[in-house]
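Since the structure comes first, as structure tokens, the remarks are kept for the end.
Note that one protein chain is taken out, while the other chains of the complex remain in position.
And then chain A:
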Amino acid sequence: MEFFNNHTKLFITAFLLFAGLTLLVCIIPALNNQSNNAPLPMAVPLSDMAIKGKGVFIANGCVGCHTQQVRNVDMDKVWGERPSIAADYADIHRTDFWRNTATLMGTERTGPDLTSIGTRQPSKEWQLPHLFNPRILIKESIMPAYPWMFEIKDKAQPGDVVVNIPEEYLGGRKGKVIAKAEALELLAYLQSLKQTKLPSASPQPAFLYGKVGEESDAKPGATKELNGGMLYTNNCQSCHQQNGEGLKGAFPPLKGSKVVTAEDPELLVNIIMNGYTGREKEGYPAMPPIGTNNRLKAEEISAIMNHERTSWGNSAKKVTVDEVKKLMEKVKVKAK
């Protein structure tokens, strides 16, 4: 055919076909997306510190292992309150003259999703040692250690953020571990990662592919015993550790704790739902309101409490779901 023997015609045709399709499935949808989406009304813009922290996040390639997208499928419920929507990313613009926009949605989940890490794990007492070496807090973690974001000084200067690092992770060095600017910036960025609430009028996007029958399981009377150990791993273990002993100077032990094994579980429920600042004088940081943040139900909380009350040598009597329900109502009022 003559057409195929003319290189100008042949290659221009191939180019036009490719360019046309590119326009249709790539450039036009991209342009549409950026003109049709605006940030949510309640969205909080990143602070200067967090913007710098995002730079640290990009520079160190964190997106290689951590996604920032809650997909609209049931299995992603553990990472956020609702599926991510286009508006969540609408306020992300080109980083600077040299670098492209970074939505950081990611394609690999070797480590946990970080969409709402600021809600799930806001405490700097956890984040900073975890950055220094993740294995201080999570023995099985394979995340890299970032010790170069810290320095070791003989004496802390005023304004220095001292990080509590167990001696065996210091490699024989002595002194106070001080967080450098990049660690604090990265911390600010991580703390800023929260899902913005949708305006109450707008429809809530649904999670798809839920297990059939899951809803009916939640009916009163039909509740089955939840796996308290698993829920503990998911919600509590990264601070209080698998053996319930916590971490010296950072997170108090639950093993043998009077609060955990108390006859009246009200304080325990209160701490889980509203957080706790009662032991800051002893050096223990504030505990976040895990139960509220992670939207735990009474069934789940009672399972966790029972796991804590009967493990590691603790032997308090088990609590019932109804008991916990009542106490949750009670502490809700208290919080106000």
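The rule is short, and it goes like this: contacts are C-beta pairs under 8 Å (C-beta built on N, C-alpha and C of every residue); 3 or more make two chains touch, one makes a residue touch a chain; residues count from 1.
Keep in mind that, in the parts below, contacts and distances are computed from a predicted model.
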Chain not displayed: protein name in its UniProt record ("Cytochrome oxidase subunit I", "Phosphoribosylformylglycinamidine synthase subunit PurS", "ABC transporter permease" or "Calcineurin-like phosphoesterase"): "Cytochrome oxidase subunit I"
Among A:44, A:86 or A:262, the residue in touch with the chain that has been omitted: A:86
Contact residue for the chain not shown (choose from A:101, A:202 or A:243): A:101
Candidates A:43, A:145 or A:267 - the one touching the absent chain: A:145
Residues in chain A touching the chain absent from view: 4-5, 7, 10-11, 14-15, 17-19, 21-22, 24-27, 29-31, 33-34, 37, 58-65, 67, 69, 71-78, 83-86, 88-95, 98-110, 112, 133-135, 138, 140-148, 208-209, 230, 233-234, 237
